[in-house]
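A single protein chain has been removed from this complex, and every other one stays in its place.
Chains here go by letter, A, B and C, matching the order in which they are written, and residues are numbered from 1 within each.
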Amino acid sequence: MKFGSWAWALKRAQTRLEQAREVAATGAISGAVGTYSSIDPFVEQYVCEKLGLTPDPLSTQVLARDRHAQVMCALACAAATLESIAMQVRLLQQSDVIEAEEPFKKGQKGSSAMPHKRNPITAERVCGLARVVKANAQVALDNVALWYERDISHSGTERVALADSFTALDYMFGKMQWILDGLQTYPDKMEHNLWRTRGLIFSSKVLLALVQTGITREEAYVIVQRNAMKVWEDIQNAVEGPTYRERLEADPEAKLTKETLDEIFDPWDFLTRKDEVFKRLEGLEF
Amino acid sequence: MKFGSWAWALKRAQTRLEQAREVAATGAISGAVGTYSSIDPFVEQYVCEKLGLTPDPLSTQVLARDRHAQVMCALACAAATLESIAMQVRLLQQSDVIEAEEPFKKGQKGSSAMPHKRNPITAERVCGLARVVKANAQVALDNVALWYERDISHSGTERVALADSFTALDYMFGKMQWILDGLQTYPDKMEHNLWRTRGLIFSSKVLLALVQTGITREEAYVIVQRNAMKVWEDIQNAVEGPTYRERLEADPEAKLTKETLDEIFDPWDFLTRKDEVFKRLEGLEF
Amino acid sequence: MKFGSWAWALKRAQTRLEQAREVAATGAISGAVGTYSSIDPFVEQYVCEKLGLTPDPLSTQVLARDRHAQVMCALACAAATLESIAMQVRLLQQSDVIEAEEPFKKGQKGSSAMPHKRNPITAERVCGLARVVKANAQVALDNVALWYERDISHSGTERVALADSFTALDYMFGKMQWILDGLQTYPDKMEHNLWRTRGLIFSSKVLLALVQTGITREEAYVIVQRNAMKVWEDIQNAVEGPTYRERLEADPEAKLTKETLDEIFDPWDFLTRKDEVFKRLEGLEF
Partner (left out) sequence: MKFGSWAWALKRAQTRLEQAREVAATGAISGAVGTYSSIDPFVEQYVCEKLGLTPDPLSTQVLARDRHAQVMCALACAAATLESIAMQVRLLQQSDVIEAEEPFKKGQKGSSAMPHKRNPITAERVCGLARVVKANAQVALDNVALWYERDISHSGTERVALADSFTALDYMFGKMQWILDGLQTYPDKMEHNLWRTRGLIFSSKVLLALVQTGITREEAYVIVQRNAMKVWEDIQNAVEGPTYRERLEADPEAKLTKETLDEIFDPWDFLTRKDEVFKRLEGLEF
């Protein structure tokens, strides 16, 4: 599911980059104010065609910079999506979670101070660089309002902000690909973490089942929550108390049969319709 | 030419907004983690269709925020283009230029301190508000990296930054339309300002003509510039000296006939191919 | 320690706000270009004194906007520090961590879909609003380069960005104070989580102790890491294997006495010099 959501987001990122390229891949050889006063439009057409560019229908001494702002915004959106993926890796690699880890190069040492520790340093770097690319969008947006038919205030900034953003994003894509290609995932740990909540994750199903026994939603909610709260308190205090199911079984007002409880407390039940979502991913092409 | 360049830029702004709307007009009723665990996908399809939305192929508890970042970026690019137009109006309305002025409401008083003065206050306001909309793009880009399948950090910001940006941009479009509809333009002043340079604006044509007399480009450049510099110095010192043409006529090395000089110093000559550009505008539809 | 680091950061935020207020609390009644051409400087002095403002030594029609940019930057830095605190709360309140939770109002219901769940929604909101305040700094920085002796492009933006930032920051401070005043902390859970690493957090002490037995640092590192890796693999695979200490005890090359191991595996040993840090906090005044 997580990989799938990233795939769709990356597809959108790709579409944005393609749309931006089309808008920016424009050429102009139309003279200082764009009137072709000393040059035949044929020259522009000819040269642009050779370069794979579309002639600008109306240019001045420079191309309008909203074109480049769109490019920077597309880069920034792509960077934000990579940040989003990297953030997930960082969350899953926390010492208290450890459901996934970015690749650990063979022979790579841990921190010298803490030999056991593996920090998601590459994912952290991707998150950091995303800040740079996102902030550069601001620069490109500030470049749009040039004075008269020219002013070269944008020129120096593009050599810094635009160039850096392409470089940084390329680097980020490379690193993110390396992370995802070699991502270590721990299914048993995922299931283990799932049960750390001692069954609380099924509370919404308990609610529905209780309502189906004929009591009101409000009554059901009270039952669901009073038992949930006790389990939560045990977790907060690191006490090994009864699970949520055991507490419900002991609650005389929670009239649920063993069959119903078996069905409720089955995590696979959440995935009944997952193929619907996976099927759609088959149609995704880059 | 100026209006034409704005028209193309606004068309691009419109396209971006339409593309962004398509990406954002998405709906999701797929459960807390997007697996339709307790709801049939048909419901999502049915409701989205009624609302004119496309169902998200893979959602979590929330829609991915790169969609909204694209919307904010499209708003920011549009704001930057309006800023660009407003900047031109401000430049043309300077006391030393006065080639155009934003509308002055009948009965509107000038500043109480300076009764004669008409400042381009509406264009200035548009420029200012563009800063707000552009900065809000940053907020939307920061909203993309949500934690796990949900986190509502984006929610409060969208009520401020996204809402404000739509409101501000709508206001800016309204004001800019008012400015352009009622823009006062002064053709005689434009021509007057053109001649303030005393013919220097034709220097590139002088250069070409001199080269055609058989001297090298370097020799021609020396002649062009030494005469141009003298005219420029007169302008710098507010001295009423000879025009550029008169200086060239007095320069024995500048061997240009009267016919050539007449042709060179004709501003309309710059516009020979202008229809090419205007013709293209005919194809522009919003 | 965490609270202490926040205290120092908030103190720095306060200092910045005070410095910015001093720079911004400036007044000017000096005429349209700041030469007091039609008003005696005494008036400015007199009025400013009444208002608690310092007269600007040289103003134009408006006060220079770097003063206001400094204010916005101080607000943005303060917002970033609040974001930093809120981020910690969010991290500690994750389902897999639960070492602290923001206050849960008596009678407050959990999510309707997931009755057991308590999300750090207030801390998330603070993080979100920080994005708004930080982005507004950009607006204030863009307001500095006004044209000539006046231009009112800044005016509209300040009514939005500056006003919103004060309001948002005030709200964020209020919410953060509420969170910290009522923050629920779970010491037993903290200790429990500490031991989830099965002793790995002491690896740096093991390294030092091994070196003191006379072997080289490289040899020691190998011993430390090969045992640490096995423990880590158990964690990754949710396997209940031997603890780090037990593995070291079983490793013939790890020649550490029981006394040494007792000392190493004592978490309180990390806190020997903590009073040094707490003592310094006593000197902190707001």
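By our rule, contacts are C-beta pairs under 8 Å (C-beta built on N, C-alpha and C of every residue); 3 or more make two chains touch, one makes a residue touch a chain.
A quick note: this is a predicted structure, and the numbers were derived from the prediction, not measured.
Peer 1: Just one of A:Thr54, A:Asn119, A:Thr243 or A:Thr260 touches the chain that is missing; which is it?
Peer 2: A:Asn119
Peer 1: Of A:Met1, A:Leu63, A:Val132 or A:Leu281, which one is in contact with the hidden chain?
Peer 2: Only one of A:Met1, A:Leu63, A:Val132 or A:Leu281 touches the chain omitted from view, namely A:Val132.
Peer 1: Thinking of the whole complex, not just what is shown, which of B:Gln14, B:Gln94 or B:Thr167 touches the missing chain?
Peer 2: That would be B:Gln94, which touches the missing chain.
Peer 1: With the missing chain put back, which residues of chain C would touch it? List them for me.
Peer 2: Answer for chain C: residues 1, 4-5, 8-9, 12-13, 16, 19, 23, 30, 32-38, 40-41, 56-60, 64-67, 69-70, 73-74, 76-77, 79-81, 83-84, 86-88, 91, 127, 130, 134-135, 137-138, 141-142, 144-148, 204-205, 208, 269-274, 276-277, 280-281 touch the chain left out.
Peer 1: May I ask you to list the residues on chain B that touch the chain which is not drawn?
Peer 2: That gives, for chain B, the contact residues 91, 94-98, 101, 109-110, 113-118, 138, 142, 184, 186, 188-189, 191-193, 196-197, 200-201, 203-204, 207, 221, 224-225, 228-229, 231-232, 235-239, 244.
Peer 1: Contact with the hidden chain only, please: which chain A residues?
Peer 2: Listed in rising order, the touching residues are 32, 90, 113-114, 119, 121, 124-125, 127-129, 131-132, 134-136, 138-139, 142-143, 147, 150-157, 160-161, 164, 168.
Keep this in mind: only the chains that are shown with their structure count from here on.
Peer 1: What is the Cα-based rotation angle between copies chain B and chain C, on a 0 to 180° scale and rounded to a multiple of 5?
Peer 2: Rotation angle between the two copies comes out at 180 degrees.
Peer 1: If you average all the Cα positions, which chain's own average lands nearest?
Peer 2: Chain nearest the overall C-alpha centroid, as shown: A.
Peer 1: Where chain A and chain C touch, do the two copies share over half of their residue numbers, giving same, or under half, giving different?
Peer 2: Same; most numbers are used by both chain A and chain C.
Peer 1: Specify the chain pair with the maximum number of C-beta contact pairs.
Peer 2: Pair with the most C-beta pairs in contact: A-B.
Peer 1: Nearest whole angstrom, what separates the Cα centre of chain A from the Cα centre of chain B?
Peer 2: So the centre of chain A lies 33 Å away from the centre of chain B.
Peer 1: Give me the residues of chain C that touch two or more other chains.
Peer 2: Only 113-114, 138, 142 qualify.
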